[in-house]
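Shown here: the complex without one of its protein chains, the others still in place.
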Amino acid sequence: MSVKLDSKIPGGSIDEKWTKHKFNMKLVNPANKRKHSVIVIGTGLAGASAAASLGELGYKVKAFCVHESPRRAHSVAAQGGINAAKNYQNDGDSVYRLFYDTVKGGDFRAREANVHRLAEVSVNIIDQAVASGVPLAREYGGLLSNRSFGGSQVSRTFYARGQTGQQLLLGAYSSMMRQVDLGTVELYTRREMLDLVVVDGKARGVIIRNLLTGEIESHEADAVIVASGGYSNVFYLSTNAMACAVTAAWKAHKKGAYFANPCYTQIHPTCIPVHGENQSKLTLMSESLRNDGRVWAPAKQGDKRTANEIPDAERDYYLERVYPSFGNLAPRDVASRQAKYRVDEGHGALGEKAVFLDFRDSIKRLGEDKVAERYGNLFQMYEKITGENPYKQPMRIFPAPHYTMGGLWVDYNLESTIPGLFVAGEANFSDHGANRLGASALMQGLADGYFVLPYTISNYFANTKLEKITTTNDAFKHAANETQNDLNKFLSVKGSRTVESFHKELGHIMWEKCGMARDKAGLTEAISKIQNLRKEFHSNVNVPGEGKGINNELEKAGRVADFIELGELMCRDALVREESCGGHFRSEHQVDGEAKRDDEKFCHVAAWEWNGSADKTQTRHQEELTFENVHLATRSYK
Amino acid sequence: MFDFVKSTVGRKYIMGISGLVWMGFVLSHMAGNMLILVSPDLYNAYGHAIVSNKPLLYGAESVLVLALIVHVTTAISLTIENRKAKGSRYAVSASGEKASTLASRTMGMQGSVVLAFIILHLATFKYGTHYDTVVNGVQMRDLHRLIGEVFQQPGYVLWYVVALILLMFHLSHGASSIFQSFGFLERKMQKGLRKFAWTYAIIVVAGFLSQPAYVYLLRGK
Partner (left out) sequence: MASAKATINLKLKVWRQKDNKSQGGFKEYDAKNVSPDASFLEMLDAVNEELIKKGEEPILFDHDCREGICGSCGFMINGNAHGPQKSTTVCQLHMRVFKDGETLVLEPWRASAFPILKDLVVDRSAFDRIIKSGGYISVNTGNAQDANNIPIPKPDADEAFMSATCIGCGACVASCKNASAALFTSAKIQHMALLPQGQVERAQRALDMTAQMDAEGFGACSTTGACSAACPKDISLINIATMNRELLKATITKKEEHTGGGDG
């Protein structure tokens, strides 16, 4: 069956849509709010802010996280900053400009209405964060400070040194803990969502594994919010934390929520290069470094000299050369691709897979102290990891998987194709199109949680008749049994390969064939390889221990199994999308190394429907995108 | 207020205040002792003046005894709770940059020795042999003679020196800790604080050590 994807974008001009929609949405009176319950999966920026805001409204909220504490969610690791159209710098910023930059930055593959709403509420986010005690950077006059970020020509990024994500997360976390104290939010830590329970076509609960005891728990609610983050760990090596997984979103997908644009993945240009086989993750060096650092590669092919031995004349400051107007602040997808070209053409730093990020000139211009004040903690982190001093020699950087723009399909209300299932933050696909601009992820997570969901969920409750249910309902029993069976299966294989080795192999396939550049042959090959890997996984994986108590390997096995299925879908999505846009680069579709979109055929969102089994190819649905305000044009940063 | 006194933070204030009383006392006690370097008569006269002023004597003694009792009992209650809070110990203890100073880690041990010292000290001097002497026509106790006798026993001198060195550690840590406990610590004070605390502790202890040193030199004459 082909379902028409209804984005439910409200009418009116772009700047009125959200205001009008807020008024048109139905409300739930305070006495009735107490009767409604909401489950929130994930306690990062989106989940924690949603749980806090819904608790404040009076809903009964249950918040779940896989960590021992909500404060450990991976939003904590975001470094550079958060965008907001405050125009405090008087440099020509506005809601419309942030909207424009984001649509363009996303290579015209995001919904205009969503992006405009995001730009509108961005200003409220900063106010909210400051009010809740987030110590954002300030100038000597006591007012907030800004820095600039890639893909924009204004300074609109608010920050707290290199720990903006941490500070914002702790802000949202403390707001949520306040609600826990007040009794409106019940907090469940070390819990992983392993299934979504759908009753009468509506999301009514979840199946949870208690990671401490191994028990399978059922929880019912009137609505479920999945805010479980992105899926970059499908590449094995990424800047994501170890526990970041697609599992919650994937289980929802298997219960009927469409998965949109899985092939849109962001490869971040400035990460510390891979050092060896045992490497477990990659570390990002904030994009903010490109404010003062200059990116270059040796001009001579095969030049293996150290940076300080290469004279200026033999250095190729390629971002400044290719993109004179944006220079080192070209957007992420563009900067990553250019780094890849340099390495592919034999201009890698020290002959390896890396390019240089050089602060020599900034240190000369500003002095070491000033540079240290801006980036001290990042320089320190770099030195800890590499053992090299970036004040004395340039950093070596290389792109790495960082963020996923794809995710569960949601309409304007952030509701998925399953009524009552809402998706927030990186877990949804909504606002960044095919490429996310720097400092926009924190903005989107908090926008969804603080300022969008509280309205749209109330509207859902007011418009929906929800029967009273309990976890004794058959749907819960069935889902709990299925979950237990899946876990038992992992434990009973007793094969010869570790979970980790499967994950590494998957990551390798994905990075080589569905990474920074993709082509038809590679993707086709990847799909069959992944299918074989999936079969081998389920017949040859070795999960030690038992289902009771803490069993890290069992947790990982479930996550890797889902990543394998997702990996196949990503390749399939990338294969069908015969164009290049943003982070999705099909080698067959380019003009002089720049992405070549095909707006005739692909100006749409692809949303995939699960067909009951991993062996069955998923069905691709389309949501057409229209651009009435920012007109379709070839993105240029030259 | 009762909650405050019960709290771990409140009890640190109590430790600090009672400690401060004794810090003041040992400093003035030491200063008085220094009179021995001036003349035996002045030394004895000073002692006599103090014991003659009964309101001052009893007042000061009761404050000191009270402070000592509070200091010791609070320390005991905190130590018991702290042990319980820690539970088990590590197989290996910290080293290098992350190790804390020995003085700070062994406050309880130092305190116990210092307490024993105070009791013994009172027994030896306050309640020790009473010699009489006459200074300027007034009959008074000849503490100078007592000091001379006591500090000629090598065993006592050794114990005195050891106890005072422990006192020095105890005072140095106490003197720097009260700033933190009382909440006076500022970033710019941090460096100077340890210097200040050590200067104070060394002055006090060096002053006291002048007593056996004086006796040693006297005998040498």
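Letters are used for the chains, namely A and B, taken in the order the chains are written, and counting of residues starts over at 1 for each.
Heads up, the rule we're going with is that a contact is a pair of C-beta atoms (placed from the backbone, for glycine too) under 8 Å apart; a residue touches a chain by one contact, two chains touch by 3 or more.
The model shown is predicted, which means the values in this text are computed figures rather than measured ones.
In the full assembly, the chain not pictured is in contact with A, B, by the touch criterion defined above. Set against the missing chain, the residues A:Gly133, A:Pro324 or A:Gly346 yield one that touches it, A:Gly133.
The hidden chain makes contact, of the residues A:Lys86, A:His219, A:His402 or A:Lys513, with A:Lys86. For the chain missing from the display, the contacting residue among A:Val103, A:Ala243 or A:Val371 is A:Ala243, taking the whole complex into account.
Touch with the hidden chain on the side of subunit B covers residues 1, 3-4, 7-13, 78, 81-82, 84-101, 104-105, 107, 173, 176-177, 179-187, 190.
By the touch criterion stated above, the residues of subunit A touching the omitted chain are 49, 52-53, 56, 67-74, 76-77, 86, 88, 124, 126-144, 160-161, 163, 165-167, 170, 173-175, 177-178, 180-181, 187, 189, 212, 241-243, 275-276, 278-281, 283-284, 350, 352, 380-381, 384-387, 450-451, 454, 498, 500-501, 542, 544-545, 549-550, 552-553.
One rule holds for everything that comes next: only the chains that are shown with their structure count from here on.
In this assembly, the C-alpha centroid of subunit A lies 62 Å from the C-alpha centroid of subunit B.
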